[in-house]
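Every protein chain of the complex appears in place save one, which is left out.
This part shows subunit A:
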Amino acid sequence: MSTLTPEEKRRLLKERRAAKMAGGNATGRLNAILNQGNSVKSSTVTSVLDKDESPKPTNAPIPTPISKFHGDDDPDTSDIEQLLSTRVSPAPSPLAPQDPTASDIDEMFKKMFGGQSGNGSGDDPLTSMMMSMMQQSQKDEGDTTGLQDQAYEAQLLKYNMYNLKKLKYRFLVVRYLSVVVNFVYHFFASTTFRGSSHAFSRAAGMSGYYNNGFFVTFVSLEAVVLSSYLVISSRRKASENISSDNLVLKVVSMAAAVVPAVQRFQPVIVQLVKYWEVLSMLVGDLALVAVLFGLTSVL
């Protein structure tokens, strides 16, 4: 079979049609079409072509490249069917040139599904739709994995925060024990080491002798314990990637998202918050010392 372009096929079809009209018997052909499918051939219309007296070109030579055309007879197969079959048959590749009508339909499909397909022009719209559906299902599965990751991260953060709390608890026990033991030792070691409700007892005790044993011990123990806490908690926070449980740091990080200039000060603020935490521990221990002196004043 010779390969003809669609334009050539259309031209041939037109010529054949013209040749048929020139051959006459338009009424017969019309009645044959109208009686198609009827058991009784009742149509008796007259074609306008037979009514028309104007001369028609009849002797012009007609090229017949297709072998199925035999003179005045209708071809064995309908040319329209051939034309349609050439149009309906799928192109060998998506990039093959297509008929304008099919290309219009393809354009329409592309417009409908163009947003979902990521493969660019020239793709079969059904294929692109299937691809987009597969991508969506992969994304859903990815979302499930993402949700699992999120749940894991949340649980890990909870675990790390619990560990930090446990660390604070242990250091609180050590701090309080060290202060209480130091206080109790000096309470029993010295008769003047106690609080008093009366002002005269303080005046009487003012002998100019300064006994700094308790405070030196207190400061030494605090230095050791608090510096250990600072080092260990910083390492844990860094290794376990705990951003913060501190309100100030949360506010600063939110502000940094809005005002980028704040980001420059973020490391300084983080450091200050760490030192503030340690300072508040020291103040808490001093408060314990005050309470112990107060309790000894009523004994």
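By our rule, a contact is a pair of C-beta atoms (placed from the backbone, for glycine too) under 8 Å apart; a residue touches a chain by one contact, two chains touch by 3 or more; residues count from 1.
Please note the rule applied: contacts and distances are computed from a predicted model.
Think of the chain that is not pictured: of "Golgi to ER traffic protein 1", "Trafficking protein particle complex subunit BET3", "ER membrane protein complex subunit 1" or "Ragulator complex protein LAMTOR1", UniProt labels it "Golgi to ER traffic protein 1".
Among the residues A:Thr127, A:Asn211 or A:Ser234, only A:Asn211 touches the chain that is left out of the figure.
Only one of A:Thr127, A:Gln155 or A:Ser234 touches the chain withheld from this view, namely A:Gln155. Listed by residue number, the positions of subunit A touching the unshown chain are 141, 145, 148-149, 152, 155-156, 158-159, 162, 165-166, 169, 172-173, 176, 186, 192-199, 201-202, 205-207, 209-212, 214-215, 283-284, 286-288, 290-291, 293-294, 297-298.
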